[in-house]
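One structure follows; several queries about it will come next.
Left out: one protein chain. Kept in place: all the others.
Each chain gets a letter, A and B, in the order it is written, and its residues are counted from 1.
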Amino acid sequence: MVNWQKKHILGIKDLTRQEIEVVFNLAASFKELSQREVKKAPALRGKTVINLFFESSTRTRTSFELAAKRLSADVLNFSSSTSSLSKGETIVDTIKNLESYHPDILVIRIGYSNSLYSLSQYTSASIVNAGDGANEHPTQALLDMFTVKEIKGTLEGLSVLIVGDIKHSRVARSNIFGFQKFSSSLRVCGPPTLIPYEFHKLGVDISYNLDECLPQADVIIFLRIQQERQTSSFFPSIREYVNNFSLTPERIKRTKKDCLIMHPGPVNWDIEISSQLKERIHPLILKQVENGLAVRMATLYLVGTQKGEYENTD
Amino acid sequence: MKFKEKAKILSSQDIKRILHRLTHQILEKNPNPYELVIVGIQTRGVYLAKRIKEIIRKVEDVELPLGILDITLYRDDLTMIGEVPLVKETKISFDLSDKVVILIDDVLFTGRTVRCALDEIMDFGRPKRIELLVLIDRGHRELPIRADFVGKNIPTSKKELVEVRLTEIDGVDEVVILEKEEDG
Partner (left out) sequence: MKILIKGAKIVNFDGIIEGNLFIRNSRIAKIGEVSEEPDKIIDAKGKFVLPGLIDMHTHLRTPGREDEEDLWSGSKAAAKGGFTTIFCMPNTRPALDNQGQVNWLLEEAGKIGIIEILPVGAITKGREGKELSEFGMLKKAGCLCLSDDGNPLEDSSLLRRALEYAKMYDLLIISHCEDKNLSASGSLREHLISSKYGMEGIPWASESIAVFRDIELARYLDTKIHIAHVSTKRSLQIIKKAKEEGVKVSCETAPHYFTLTIEDLEKSHFHPNFKVNPPLGNREDLEAIREGLKEGVIDCIATDHAPHSQGEKELPFEEAPPGVVGLELAFSLSYTYLVKAQILDLKDLVKLMSYNPANILGLKDKGYIKEGAWADLIIVDLSRSWQVLPHKLFSKSKNTPFIGHTLEGIVEFTICKGKVVYTEKGKNG
């Protein structure tokens, strides 16, 4: 038995290593569940899970939806484009209105960083963060780490490299906090304009030279680049970005043979990774999707079944 | 909550004899061993199931399919306990349809665990019959569930705890009764 004390899963920052291991353990059994004839367990039967996506995302939302359904929960989907948000209703109003359905879990994706803690006071439901601004995307990091652990056998002492737009990436942040809890060493690589201020103080190595970083890495996570970063002058052109930070067939030769190359998806082929490497990269991305479902089932199971008397998490 | 050992009910020798007897009872009731499968409930039910499978192999020279079942995800009391139970392995890699499932657990008490196991087995397929085997039946049923094969009936009070210890996990084979220690 493990003591699960958290009402919400807002970020990897707030999870202990033991808590992360609990998620891994559960995810493994949920993977098994998904291979049965009847891919369902009654663990969340009668519970209501609402997917509240203020930012659109079909993949993550579908993953959470299926996760909730496989645990026998009732699922509602709200997205901002179709909801009354577009009519001027505020986020707080939306949450207060949803309270009438007595949701047990709110899975929230929102464009603002760090607003979920404040929002939690307006609902009695547990909140699972499906991505808040550039702050955290905990289930993504959990599935990334779970995948690495599955293949490498351990997360201890690995050399992890994250490439790209670190500044605007919640995937980067969650993964950094996560891997650090397992004593992996972290390095980020990208143009200086996309490395956050004073980031080295988080215990992360910083490099602007991808070629130098490749040989030591056991795990490399390539992040999405958004086109609008070019117009905001974070880099002068996509071409220049690709020259420096793209994974090309030449560059991949510099990596370790058993290096894991990951991407949170969807991949901008020939920008972050060359399309010639599709076959090499694809299997792992598919594995990430499968593990994502299991990991999300684990997080819903944990917050959904723990109905203890919660103190205000302060 | 502290428990202290009150009495030893079964010794290692007792358990050995009982398992042999139970196995023969199974075979007597189910003359065709080829339609049998064994499913053990985590954790100690699995070890008992393995032993019984081994005895059947010696006696009938048949390797029965063995499945292991973790019932955590089917529990009805998850929101009432303060802790998250670790979910252990569930593996049933054979077809249950038209088979007689010998479901094995160490202690039968309220019957809720068995109820979970029955629901979970149904999600794997439609067996011909499910027969329940337990090492100890300690009474206090809360659901209409009964065992087909019982090692020993032990009347207990609710304050007591029946602990089955097996060499594979606990280093010794024995069954003891523990009593809740009153706080001094």
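One rule holds in what follows: a contact is a pair of C-beta atoms (placed from the backbone, for glycine too) under 8 Å apart; a residue touches a chain by one contact, two chains touch by 3 or more.
Nothing here was measured: the structure is a model prediction, and the numbers come from that model.
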Original post:
Which shown chains does the hidden chain touch?
Top reply: A
Subject >> Contact with the hidden chain (one of A:Thr60, A:Ser80, A:Asn135 or A:Ser184) >> reply: A:Asn135
Original post:
Which one touches the absent chain: A:Ile9, A:Ile91, A:Ile273 or A:Met297?
Top reply: A:Ile91
Original post:
Please identify, in ascending order, the residues of chain A that touch the omitted chain?
Top reply: 90-92, 110, 112-115, 117-119, 133-136, 167-170, 173, 196-199, 201-202
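What we mean here is this: only the chains that are shown with their structure count from here on.
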Original post:
Okay, in this complex, where on chain B does chain A touch?
Top reply: 70, 73-75, 78-80, 82-91, 119-120, 123-125
Original post:
Tell me, which parts of chain A touch chain B in their complex?
Top reply: 1-4, 22, 25-26, 29, 32-33, 36-38, 40-43, 71, 301-302, 305-308
